[in-house]
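With one protein chain removed, the remaining protein chains of the complex are shown where they sit.
Let's turn to chain A:
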Amino acid sequence: MKVLVAVKRVVDSGIKVRVKPDGIDLQGVKMTINPFCEIAVEEAVRLKEKKLIAEIVAVTIGPKQGAESLRHALALGADKAIHVTTEARIDQAVQPLDVANILAKLVERDNYNLVLMGKQSIDDDFNQTGQMLAGLLDWPQATFASNIQITDGIAQVIREIDGGLQTVKFKLPGVITCDLRLNQPRFASVPNIMKAKSKPLETIPLDKLGKLHNSIQITKTEAPAIRKGGAIVENVDVLIQKLRNEAKLF
C-alpha cells in the first residue's frame, strides 16, 4: 500500500506576526512544517511500522525553502519526497482547489491507496483541501481524524465533530485529514536526519501539474483590534443593550 502525505510550510505558531498592507510579513520569519501535516506524517510512519503500508511519499508545493518540510518528513520516516516548485506566495496564492487538483494529478500518476493530510493549515485555516481532493477523485473521505485503524483494505476512522465522536468506515482508497489528538509526532533522531539526505526527492515545476487560478482574492489583511477593557453592567437590560448596540451580536 502506498500513502501520499501532503505537507505545507507555514509561519511558526510561536512567533508574533507583523501585518503589512499586502499581507503577513514573511521576511526573515521563522517557518516550520504545519503542525497538522506533521501529525499526518507521524501517522503514516506509525502505519508503516505496523506493516499496514509499504511506502510513504511526502509532497509539498512551494518555493525552494519548502524542501525543509520535506526533509523533516523524510527524517520522521517518509521514504520519498516530491517538491512541486512555484515562486508564488504559499500563504496567499496557493489555494485549496488548485492544490487539490495538483494532488489529484499526482494520485493518478502514482496510484496511491491513501492520502493523509492535516485538517487545515494554520496560516489560512481553510480546511478545504482534503475534502476537495476526495471530491475530485471521487473517493471516500474522513476528516478530523483522531483515530485510524486499517484492516484488510478497510479504513475505520474516529472523527472529532462538534457533537462528539463519530466513527466512519470505508473501503480504501480514500482521503483522511488529521486532527490534533491523533498522535504526538516523534522527535527526529540525528541518524534519521542524516539518512534523509540520501532519500529520493523529485522536483516538478508547478505548471507541469496544474495552474494557480487565484480565484480567491485577498482584499484586506489587518491585525485583530487591540483588546479594550471590559465593563461591569448593573443589570441584564444594560447587558442586552450593550450586546445589541456595541458588540452587535444580534
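We adopt the following convention: a contact is a pair of C-beta atoms (placed from the backbone, for glycine too) under 8 Å apart; a residue touches a chain by one contact, two chains touch by 3 or more; residues count from 1.
In this text, contacts and distances are computed from a predicted model.
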Name under which UniProt lists the unshown chain, selected from "Latexin-like", "Sorting nexin-4", "Isobutyryl-CoA dehydrogenase, mitochondrial" or "dolichyl-diphosphooligosaccharide--protein glycotransferase": "Isobutyryl-CoA dehydrogenase, mitochondrial"
Of A:Pro21, A:Gly163 or A:Pro191, the residue in touch with the unshown chain: A:Pro191
Absent-chain contact - pick from A:Ile15, A:Ala54, A:Leu165 or A:Ile218: A:Ile15
Absent-chain contact - pick from A:Val5, A:Ala40 or A:Ala75: A:Ala75
Interface with the undisplayed chain - residues on chain A: 14-16, 30, 32, 68, 71-72, 75, 187-191, 193-194, 197
